[in-house]
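My structure is below; once you've seen it, I'll send some questions.
Only a single protein chain was left out; the remaining protein chains are all shown in position.
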């Protein structure tokens, strides 16, 4: 994957929220080899750094030909975002296209107090 | 019913949420013998195991020719899902097609602290 | 009005919720004699008994030619449902068609702890 | 049924169109005795007379307790409207609430050239 | 009513279409004295002149306290617009708020070939 | 399949249109054995006979466990309807649930002049 | 303004909620003299008295030619409603048509414990 | 304005249609100096040349600070597009944000047979 | 690209229409190398052969990493479909995700009388 770049939070004196709605995510099912499609919501409270949008786009494009499960890719992107920008908190949701009449949604969140990463 | 299979939670170190929206559930009314149709939401917090999607689809197809009441099938599926994957919590909602001008919705939830199952 | 019938709750061991969305309720305005139309939501937590759907439909049809105010009929149906099935709690909402550019909604709820009925 | 009244077309020198969307029609199924509900569109090109709205409302309320089939009531109302206001043309559509998973729509039209009525 | 003003069509060499969707029309019912509300579509093919928007707004506000029937006001406004800007053709539709469960729509059109006005 | 029953057209003196929107059709894929789901529109101009709704519902339920392709079942139902009620014309559309990211729609029509059936 | 009339609450033994959605409010901008249009939500918990709908309609029509600001009229109507029916609580929201690309919403609430009015 | 660039139609052997929905057009009102906002549909049948998208975006951005009337800018853009790519036909629609409760739509079309430009 | 497979039209005695709505098409922009996303409608009148759905899905997946322009890929897929199944007629529409505030739609059709391919 290409790196997620950041820039300095222009208003670190405030608590505020940044949300990026990704409308065009795609990866590959590791079992069948068929493509999967998802919408993704990234919402976070910035600390010292903000996620740079162009690098985020390129990072996410890196999954285009990766075989990876829904649950795994959702957690992996959360981990990479947290490592890149060290937010106060971050929530990630992936909403996947219908397969076999079932439409799946994965939701994971991080807060700094958890002491993880 | 065919068995609900599971796979190991790839990220047991996090609290996260998995949601499966089932768009094509059908069973049979035990009184009239006519088919019933429902949408179903399954939402859970995985512990050691996740529900495998293909087996879930086949398990749910097993109700296609079963005569069973709304309230009963909703509770029965909740019980089978909890037994299969032992989640931290699980919520199940069934939304049934209109009959006689009335559209019914059944909602049941489980949390591990309840000590049931 | 015809009686609201009940059946034994098939899963009294769980707390769960039953919702009936009534799409075709009609009664008569006691002042003008013109028909009124409403959608109605009935949501309850069953205790020993569940409301039987066919008898509910017939009971509600009994208001078709009754002259009765919005506020009164909403409270009266709540009372009859509580008396019939003795739920842990029950909420009733009626949403009435526009009259004179005003669209009215009445909302009433019961919980067993209130010791009413 | 109460009579459909009319008033003189205030602009007979123009061809124009009048449409009434009836949002609250109800009658009774002649087989089961249960109520039926429909939305109704009345569209016509007025000649010498226009349909008076209040009398139309009262006329349509007259079907509230009548047992009559979808196809029959739709044709009957068309006939009564044409007889009352003698339009250049008239179209009538009834859209009925879902019964047994089937939602029915009946469509009938009249034009003066047909020499009927 | 205040006058509908016009300006010279900036592109008389082309056939084109101008549409004004009026979202806030109101007049008064001449029978009951209660206010009526409507949305209005004005669509025309300009000839030498275009309708000036601000004067159109003021002209339409002039009906705010006028008692006038749906069919009459619709034809009257069409006449005034045609007289003011002499278009190749003009269509006018008024869509009125629900009264007694009935929502009415009036539609009238003019074309120069009709030789009227 | 159970038989499609008919009743005498109550208004054979008029050309009119009957439309039945079937919201709950299901059959089985002959290749995979998995269930298919569809919405179906039946629109026809009645001649001497109209399709009876309850028998239509039972006839369509007869496909619940039949393995049959989209194109085939759509044409077969059209043929059976035409044979049962001998309409002036009939159109049938089936809209199938998404499979592999593709949502299919089949459309077939009959008119008496075709001399088929 | 004409008076807001009331009737005795038919079920003072229960806590319940009455909501009136006013779809056709209009007043006048005190600066420009142009009409303003709004939708209004009135929601309250009745005590001894309920607001009578017809008088409410007439009271609100009284603002049709009044020049008054958004913030002022919203608070004034709240005050008049509270004075008329003495509710346990009351919430009022006005949602105004777009002016200069800006759509405004005013929200005010009263509860008896506040000891105001 | 920056130039509209073109590229060779890759399939001149077919009649086909290209549509560009512009979601973010803005210019300035020549009377008030306030900004105007519009959505724009460009639909055309390409002949030898197709419109290049990036240059179209830059060309349209050139109107950002131009004072120009709705009718004028719509016709001017049509003229520039036709001059740039010489299509078989081209349709242009601009849909403008509400001003004073009126939402305007301008529609103009060109076909080669007209011999204009 | 993998081959588009076909099967024998089960009802060649009728004129009917088959429509496949492809919800998940993606290719690559040949200039920037970034992915493009589209929805695609394929509608055709079958002659001797029908398009097999699974092979269609695999064929379309073959564009996932191809750099190709909107206009080119739309025409190319039309050509391949016509070559594979020899339909009476076929229409293809691609609707592309927004780029730079512009959302593009390409529409191409084939009929046997054109004598092309």
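The first chain written gets the first letter, and so on, giving A, B, C, D, E, F, G, H and I; residue counts start at 1 in each chain.
Methods note: contacts are C-beta pairs under 8 Å (C-beta built on N, C-alpha and C of every residue); 3 or more make two chains touch, one makes a residue touch a chain.
Just so it is clear, the model here is predicted, and its values are computed rather than measured.
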item: Options A:20, A:95 or A:112, residue touching the unrepresented chain; value: A:20
item: Absent-chain interface as seen on chain G, which is shown; value: 69, 71-72, 74-75, 78, 98-110, 116
item: Absent-chain interface as seen on chain A, which is shown; value: 9-11, 13-24, 46, 50, 53-54, 56-57
item: Positions on chain H contacted by the hidden chain, ascending; value: 23-24, 26, 34-35, 37, 57, 61, 64-65, 97
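Simple rule for what comes next: only the chains that are shown with their structure count from here on.
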item: Option in B-D, C-D or A-B whose residue-number contact pairs overlap B-C by over half; value: A-B
item: Whole-Å gap separating chain F and chain H, where each centre is the average of the chain's CA atoms; value: 45
item: Shared interface positions of chain B, touching two or more other chains; value: 23-24, 34, 37, 57, 97-98, 100-101
